[in-house]
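Okay, handing you the structure first.
Here the complex is missing a single protein chain, while all its other protein chains stay put.
Read from first to last, the chains carry the letters A and B; within each, the first residue is number 1.
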Amino acid sequence: MTATFSEFRRRAKSAIEDLRLQGALDDGTGKLWEQRRLTFEELPNSDAMRDHFKLIRSATLRNLAEHLETFERNATAAGAKVHWARDGADACEIVLGIAQDHGVKLVTKSKSMVTEEIHLNEALADVGVQAIETDLGEYIVQLAKETPSHIIAPAIHKTRHQAAELLSRESGRSLSPDDLTTLTGEARKLLRERFLTAGMGVSGGNMLVAETGSVVLVTNEGNARMVTSVPPIHVAMVGIEKVVPTWDAAAIWLSLLARSASGQPLSIYTSVISGPARAEDPDGTGEVHIVLLDNGRSELAGTKYEEVLQCIRCGACLNVCPVYREAGGHSYDSPYPGPIGAVVTPLLLGRESHEALPHASSLCGACKDVCPVRIDLPRMLLELRADQVEEKTVPWSERKVEETGAFVLKHEKLMRFMTKAARLAQRPLARNGRLRLPRRLNPALERQLPALAKRSFREMWKSGELEEKR
Amino acid sequence: MTQSKRVALCVTCLVDQVVPEVGVATVQLLRRAGHDVDFPEAQTCCGQPFYNSGFRDQAIDLAKRTIEIFEPFDAVVLPSGSCATMIRVEYPHLLEEWHEWHHRATELAEKTYELSEFLVNRAEWSPEGEFEQVRLTYHDSCHMCRLLGVNDEPRQLLERAGGRITEMSESDRCCGFGGLFSVRMPEVSNAMTGEKLRQACDVGVETLVTSDPGCLTQMRGLAEGSSIKVEHIATVLEEITR
Partner (left out) sequence: MNPRDEILERLKRNASNVEMPGAWQSQRDFPDLAERFTASLTAVRGEVRRTETLETALIEVGTILDEISAQTVIANNEAPLAEARLDDRWPHRELYLVGKTPGDLREFCARADAGLSGVEAALAETGSLVVHSGVGKSRLATLLPPVHIALVPVSCLEPDIFTWTASRNKEMPMPSNLNLISGPSKSADIEFTLTLGVHGPKRLVVVLYD
């Protein structure tokens, strides 16, 4: 996974030229944003609620180790097995180990970002274990051999025609794109059978509640309930930052999560798993494993980027981001697209390999406004850019341009001289206030760059013509 | 309370070099509001482009320079939402490690204004008289509306000057400029500008008004040939109230 400048631009360009995709992005992000607005309007004191939640998140993260230890203690007491993974390799090894111990051949999965982050499905496939995504959107994306392009609407880029084609191929029946009930009915049937035969269910975790050692999962379809109730073993993989100390704090998290994500007061299913089925339970999983994944997160603790760990992955920032809404999710080449992805991807998956992402923003600030935790994403994008300059990963030519520019601007006389020279130089190209550059030479492409005015403001001022007539 | 009538104009690079008529209009408006205008000639750039690209040292040098130039004045006015934000919001943050400079930055921040908020809140000026009605829409530049919280003032001024504002579906959606972003990511930047202009055309007005020279030049760069004119609030107000 990489996002250099040329890669990001190339992918964004093809997204922009794909009119169907543009329509889908406009429509989808617009709907999610509007629904979010409506549910927040209906929620009393929502601003105070977000402030309160921010305090909870930042206080929890300041003392993350303590809350994780409490979680581990209580989850273990409830009968779950807690594993710790430094990185993707650790995490994959743990899951593969569990699968192999039990001779598992088929895994059903409930939507999980961290398993995308560490490429768990590929690791399972390498040892002959098939992993099936069961969130309808993820399932369609998996059938298309693609990756999700939105945090909560993974198949935002697929049409119903494409979905019908993929599901028809899988089921061997010809399905009409115009009959969504039959289409989803077929997916239900296909996946229901997988649930009943899978040897293991793998999920992510929206939240870990320390005081009871519980994993919390939210879905609308009910696939997380299936994954955690039907197969004999359940493995939940969760980032270490997702812990919350108490149920009081969990309640505010849940209230803000669904409202921010999809404008629902609460998701249809909130599933709380506290260990495997007990002796008195008539059904349920025999084993529950919880893999706590670090993968770079603990290194952010105590740094200027710690705030980014407060994210609850609601995806609201994507829906308001003017860059995401044009470039789409795949341009970022990360499980985390949009503004949050532009910050978190370089931090977790590699700064040099994702050099373009801190620049995939006009710093408009819409993301910070909508964030349920008010994460200052524009500030962190600026920090990442400053780090690139400090670490000298900025191209030499750009560095020289910036340094020379600043030098000129520190000397007013020199600036006057340089702009005068530029005025002369642009003469053959300037018309009606714009530079008429051949498109090949215009870094802004079809947008015409402004030409320098014939006379600068300071020249006019100096000449005395702006003096007040009294 | 006696209020200072002497203000310094921080004209900004783009206005100085590309759209000087915006600077001229700003001077006229400030005078109409009863103020004497100073233009400290040593001024150059507030440092925002360097700051936004991660070139902190360069931004700090230009910030210190700008503070030295403008701190003797009682008030500083900029015809640019984003440069006003740079001085008001970012300077104190940028210089927070140096106690003395941080203090000076904070003092300058307290007396720095974007043009429309200065006219409405500090000068308490309003266009007076009977004006012909103009149909227009207003683009909220990002930093001005989100970081300075100024979105009522320009609308107030435009409406008092006979402007009939029809709002776009997303008046605060970014125009695609973002400084060097518009050159680093031209495809995305242009698509964003295209969306902005589409929304402006959809409301069926003649003029799209903004308070930011960055947004102004960005949108003009793609507006040529379309049915809409993109104008700076200073030139629009100055012309109407002349």
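Simple rule for what comes next: contacts are C-beta pairs under 8 Å (C-beta built on N, C-alpha and C of every residue); 3 or more make two chains touch, one makes a residue touch a chain.
All values reported here derive from a predicted model rather than from experimental measurement.
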item: Touched by the hidden chain, restricted to displayed chains; value: A
item: Given A:G97, A:P265 or A:P395, the one touching the chain that is not displayed; value: A:P265
item: Absent-chain contact - pick from A:I16, A:L136, A:I151 or A:V308; value: A:L136
item: In chain A, positions touching the absent partner; value: 24, 27-28, 31, 43-45, 49, 52-53, 55-56, 58-60, 62-66, 68-69, 78-79, 84-86, 90, 134-137, 140, 153-155, 158-160, 163, 180-181, 183-185, 187-188, 191-192, 195-196, 211-212, 214, 220-223, 225-226, 228-230, 240, 245-252, 254-255, 262, 264-278, 280-284, 292, 294, 298-299, 301-303
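Rule of thumb we're sticking to: only the chains that are shown with their structure count from here on.
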item: Chain A and chain B: spacing of chain centres that average the CA atoms, whole Å; value: 32
item: Sites on chain A touched by chain B in the complex; value: 5, 8-9, 12-13, 16, 322-323, 325-327, 359-366, 368-369, 382, 384-390, 394, 402-403, 405-406, 409-410, 412, 415, 419, 433-434, 443-453, 455-458, 460-462, 466, 468
item: Chain B to chain A touching residues, read off their complex; value: 11, 13-21, 23-24, 27, 31, 36, 39, 41-45, 49-56, 58, 61-62, 65, 142-143, 146-147, 172-174, 176-179, 181-193, 195, 217-218, 220-222, 224
